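Left out: one protein chain. Kept in place: all the others.
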Amino acid sequence: MADERIPFATHAESTVLGADEIVLNMGPQHPSTHGVLRVKLRLDGEKVIGSECVIGYLHRGVEKIAEHRSYQQFAPYVDRMDYVAAVSNGLGYCEAVEKLLGTEAPLRARVIRVILTELQRIASHLFWLGTHALDIGALTPLFYCLREREEILKIFEKYCGARLTTHAFRIGGLQYEAYDELEKDVERFCKPFDKRVDEYESLLTENRIWVGRTKGIGVLTAKEAIDYGASGPVIRASGVKWDIRKAMPYAAYDLYKFEIPTGQNGDTYDRYIVRLEEMRQSRLICLQAIENIPTGPIMGKVGKVLKPPPGEVYHAIEAPKGELGYYIVSDGTTQPYRVRIRPPSLINLEAFDKMIRGHLVADVVAIIGTLDIVLGEVDR
Amino acid sequence: MIPTSHYLFLSLALFTIGVIGVVTRRNVIIILMSIELMLNAVNINLVAFSRLVGSAEGHAFAIFIITDAAAEAAVGLGIIISFFRNRETLLGDEMDLMKW
Amino acid sequence: MLMNIVHYLISIWVPLVCAVIIVAVLPLVAGYIVLMERKVMADMQARLGPMRVGPHGLLQPIADALKLLIKEDIIPDEADKAIFWVAPLISVTAGMLAMSALAIGPWFQIADLNVGLLFVVGIGALGIFGIVLGGWASNSHYSLLGALRSAAQLVSYETAAGMAIVGALLLAGTLSTREIIQAQDDYGVWFIFAAPVGFFIYVVASIAETNRAPFDLPEAESELVAGYMTEYSGFRWALYFLAEYTNMVVVASIATTLFLGGWLRPFAGMPIFNFLDFFPTLLMLFVGAYCFYRAPKQPVKVQKMFMVAVGLGIFLVGAILAAPLAPSVNSMLPGLKPGLHGAFWFLLKVGLYIYLFMWLRFTFPRYRFDQLMRLGWQFLIPLSIVNVMGIGVALVLHRQWGWSHWTAFPLTTIATLAVAGWLGWADDKSEKEHPMVGET
Partner (left out) sequence: MMLDQIVFYFFATLAVISAVLVVTRRNIVQSAIFLITALLATAGIFLQLHAEFLFIVQVILYAGGIMVLFVFVIMLINLDLSLHQVQFNRQWWLGLLLSLVLGAQLTVAIAVGRSGLPMGEPAPATMLEPSTQLVGKVLFTEYMLPFEVASILLLVAMIGAVVMAKKKV
């Protein structure tokens, strides 16, 4: 008798209530998946009991393109990966190739690289904060954040003529000398910037609704974060003090003093706090750096045609989103034999399923937001 | 002036339609809705008589009936939901098991 | 003779004229509320807002309405066509019908119903059918979820709003909008001061009822695209928008009538404050002067002229508002002053209430659905019941035991606030102990 039970409808479209589980499809055309991410959610009512991220809608074969371009020619392509933080991408690539060549950029170039990269980190976090807050429903922070980001983009524009995909650095150093008022511009931006961060905090940090929406959402413990290979603010919010700028200093980071902000709970709220604190630290780094920009050449000794010796190199930097690694294999010709990029967004996105399980549908946007993914980088 | 009997005929018509709905339809939700229709017909009666004799007691009873209708709808729909969840059907004549 | 004509006009034609005015003007008003919202939003977000269509975007609503009118009205293939077609109309009709029992100034009222306020609340709530049916008829997941959320939210918060209204009705002792305002005049204070907790509950509940942020889950862009309106386009979509803004006006009018003294001037009973009668005129003069100040700065000649015309129009309104202040006019038409100034104060209060809505919208993030329900059921509804009891106790203390206003009402208010604090604490605790979310 008991076995005559009529089976539940299991396909999503049949019913809202009748089935125990339904499958909801978010994206790739959805306002809050930050581009073309598609998430398949298995729902029990409003509760998410499983998820699957479908990626690749923005795949452009960046790694394959690298095999048919010379080392210099490939540099602009990396800007198109994490288009919100193009400068950081360029830094990683240039340093990786420099490592392959066995040279290093002159100190002046490295200091300017640090300034621009930290500004880019601030810009990226600002953009993240604005869109994340917008996803959770706060309209206003977006405009404040974009107002500040605009200042940074203006500095980039003055420096290299481009705002978004800057291609700011060259292999071996810099192409452009710093313009005369760079220090002044950076200072003018950085001096009042911590007040601005306080402003964002006053809108969100203590807000009951914001705390309710983010505290305890998408928890990732330290062990899980390490197991998933998470990096950047995601792992730091879980309480792991891991920052490549400190662990394996590159560029000129060993010259400057800064803190690594960490959280304890590894939830969305902690990631928010960590990123805000990182903006403050980046500001401090910029202020330290502009105090004393060493004089000297901006371009190291590299030839017009780059022919690195056969071999391989892995170089990682701390991009705004986490560990951005370049693994380059050279066969001694002018073109790399293989380039493999470790994008932080992709690896962090792996933890999505772990983070979303047991939460409600509305938390999906909060968690996608808190991971700070850029689909250009996830799909490459 | 509308004679009171016209209200009664209206009420009668609605009531009969409600009865027809209850005894002929298979869908439980429609049966519930037909019951609401019948209760409503009774209300018209009460209010019409209340108007006739000029007292508010009919209104009071109509309010009790509406209360009752609300209670009935809530419980009835609760039963329908749990039934639908178990049997995937809304048809009254498939409700033929006393015990699962 | 003159008085006879006036009385005749008032008895027969005023309701009809009022109805025509409401139906004709409300869409325009809704359009300008949208413009106001965009301007307020722009101001809070350090930008300018619409500036292109007309000087300072003054013609934007008209342009938007025209655009929506000539847009294609798409009906999805799989939709239930008839219901899809009629659903937005239900929403708009309900909203406009609700306006009919509201008294905008002592002159301007279509019908002073015996059950006035209940009528407004009840008919206004029927608008939910437009949302639910539209969401269902669209045959889309997002629409359906938005509609269901909307219905659940409305039913939940309607309870709290209703109880808050009951609190104020206890004070007024009547359901007729006109008499409620009269009661506030007799009391000497607006009911917001006698029942502040009730007002607070009503504010929160009315935001939730009109689906405004931070309770705008039914149309939460980041989750449900546009909720129940997802599949709508063109004019049908505009009708939903019109319904939403009409509902805002309705809830603001209810709050104004019940808690903010309706058409009463601030300190209406005190002759010392009679200088406030000049406020409407002065405000209009100020706004008109600002228009003149901005006029030369407009880029094009047409815009300059338009700005001057707007300024002149506002001066004209100011002059009309000033007219009853002249003793001669006042003695000839004694009803003019309460009529005009009453309408002014009423609309000003409604405007301020709507401004509060906007302010909250641009400040707060959005609640999650379970949090919204928790707030409604575990905090607002118990609090509203306690509020009703508190007001009842105050009334007994005042009327039966002869306590003065100044002790009875503050005392019960403080008691209610204490309960509110306890409720909030208990709610936080229960949320920690039984979280909705967690590992599975």
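Here are a few things to note about the model shown:
As written, the chain order gives the labels A, B and C, with residue 1 at the start of each chain.
Note that in this section contacts are C-beta pairs under 8 Å (C-beta built on N, C-alpha and C of every residue); 3 or more make two chains touch, one makes a residue touch a chain.
Keep in mind it's a predicted model, so treat the numbers as computed, not measured.
The residue touching the chain not shown here, chosen from C:22, C:121 or C:258, is C:121.
Contact with the chain not shown here comes from a single listed residue; of C:14, C:42, C:59 or C:83, that residue is C:83. Along subunit B, the points of touch with the absent chain fall at residues 1-10, 12-21, 23-27, 29-30, 32-34, 36-37, 40, 43-44, 47-48, 50-57, 59-60, 62-64, 66-75, 77-82, 84-85, 88-93.
Residues of subunit C in contact with the chain left out of this view: 80, 83, 113-115, 118-119, 121-123, 125-126, 128-129, 132-133, 136, 144, 147-148, 151-152, 154-155, 158, 175.
Everything below uses one rule, namely that only the chains that are shown with their structure count from here on.
The innermost chain, defined by the distance from its C-alpha mean to the mean of all protein C-alpha atoms, is C.
Here the CA centre of subunit B is 36 Å from the CA centre of subunit C. Subunit A and subunit B have Cα centroids lying 62 Å from one another. A straight line joining the Cα centres of subunit A and subunit C is 44 Å long.
Shown for subunit A are the residues in touch with two or more other chains, of which there are none. Of all residues in subunit A, those touching subunit C in their complex are 16, 24, 30-32, 46-47, 49, 133-140, 142-144, 147, 203-204, 207, 209-210, 212-213, 216-217, 357-365. Against subunit A, in their complex, subunit C makes its touches with residues 41, 44-47, 141, 144-145, 148, 213-214, 216-217, 220-223, 225, 361-371, 435-440.
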